[in-house]
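Please find one structure pasted underneath; my questions will follow.
Excerpt of the complex: some chains, original placement.
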Amino acid sequence: MMSYQDIKEQAYEANMQLPKLNLVLFTFGNVSAADQTKGVFAIKPSGVPYEQLTVDKMVVVDFDSNIIEGNLRPSSDTKTHAVLYKNWKEISGIVHTHSTYATSWAQAQLPIPIYGTTHADHLTTDIPCAPPMADEMIKGNYEYETGFQIINHFAALGLSYKEVEMILVGNHAPFTWGKTADKAVYNSAVLEYTAQMALLTQQINPNAPRLKDSLIKKHYDRKHGVDAYYGQE
Amino acid sequence: MMSYQDIKEQAYEANMQLPKLNLVLFTFGNVSAADQTKGVFAIKPSGVPYEQLTVDKMVVVDFDSNIIEGNLRPSSDTKTHAVLYKNWKEISGIVHTHSTYATSWAQAQLPIPIYGTTHADHLTTDIPCAPPMADEMIKGNYEYETGFQIINHFAALGLSYKEVEMILVGNHAPFTWGKTADKAVYNSAVLEYTAQMALLTQQINPNAPRLKDSLIKKHYDRKHGVDAYYGQE
């Protein structure tokens, strides 16, 4: 059992950041932390209030959504997490929230245009919005299919999950991911902030132009390029 | 006297959640907790600041609005609560607030369209908005008639109070209810959150489509259907 302690602690700590960052009302969110070498992840139990969470309540699940350890029912979104971990081998953290502004863009069924350097510091494209799923997929294995809806939309747009670590699922809400659960939470907060500023930008100037290519490249590269000079690493 | 201690404690605890959830300014809200078998409910005293509330200050009232226990005047909205408890036998908690976004929709006299899964997780229809009452009802037994305005609007729309636990009263503000006072408070927070996101959705995309039936059904059923799999129960 001790072998899963690490991912359970990571998942717990990352989940507890969601209310602090004002990204969730009640239990409307969940974070998981994966161990890709073991093919398992720890995830928040379904419907448990954040103030009652503990490390021990985290549920360990494999990439086919079988429960490996834990007495509670895992998040109802567990199958979406499993599909993403199984197909995207270089991520070890996933976050799902219904954060206010990002969810409103998802409900509007529109990608978030890249309007400024705050956005370009994190990704070089609009934040994608997958269309709502076909009725058969919804009626079937819904959360499992949600994972493929995300993967297929990335494929259709030619995006790399290593470069774009967030998506809106149309009519639903955002998912974000990253190399760690912490990074995935960070991405959720960045997405919410970017979503709010994009709406405000349109309200100030309905004809606001998208960020030009040279600025997109400059800001992304100074954080993520081979000659990155942001931060201490 | 001890026999009402339970509902007084429930009402007190539920009232104290309103300021924590940012649902009230000053005393602009009230919660009651009912004992349907005894035909009584405990409700916040009128105009008393939340920081001065205590369990002992809760007022116990019967379903005809007669005061049964307590030294203070009950909420000015007491008759509305009484009418709802008397007619809707399966609810034991009611909340009235003037929360910012829900009240703004009520002032706009429009139902809140169902735009996303956050909404569908809780109800399958638009959130109803009862029209303002006729002048004679307003001039007469106003708060009593407010209860019937709510009940009549549900009847006119063919809605069940067991499935839709919230309403906007046109030009006024929201009422929510539930099997417990806690659940009614939860519904007030969900309503406020949904009301904000619905406005934002329209601002992002004035042509945003309503959520399609398959998604409404899926999300509602996974929380409330016979095969519900959200939460731990």
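As written, the chains take the letters A and B, and residue 1 is the first residue of each chain.
Just so we're on the same page, a residue touches a chain if its C-beta (ideal position, glycine included) is under 8 Å from a C-beta of that chain, and two chains touch if they have at least 3 such contacts.
Since the model is a prediction, treat every value here as computed from it, not as a measurement.
A.B. asks: Total copy count of the complex, if 2 are in place?
C.D. replies: Full complex, one repeated sequence, 4 copies overall.
What we mean here is this: only the chains that are shown with their structure count from here on.
A.B. asks: On Cα atoms, by how many degrees is chain A rotated relative to chain B, nearest 5?
C.D. replies: 90
A.B. asks: How big is the gap, in whole Å, between where the Cα atoms of chain A centre and where those of chain B centre?
C.D. replies: Here chain A and chain B have centroids separated by 33 Å.
A.B. asks: For the complex, give me every residue of chain A touching chain B.
C.D. replies: Interface residues on the chain A side: 25-26, 28, 45-48, 72-73, 76, 98, 100-101, 103-110, 132-133, 135, 138-139, 142, 171-173, 199, 202-203.
A.B. asks: Give every residue of chain B touching chain A within the complex, in rising order.
C.D. replies: Residue positions touching the partner: 115-118, 186, 189-190, 193, 196-198, 200-201, 203-205, 208-209, 211-212, 214-215, 218, 222, 229-232.
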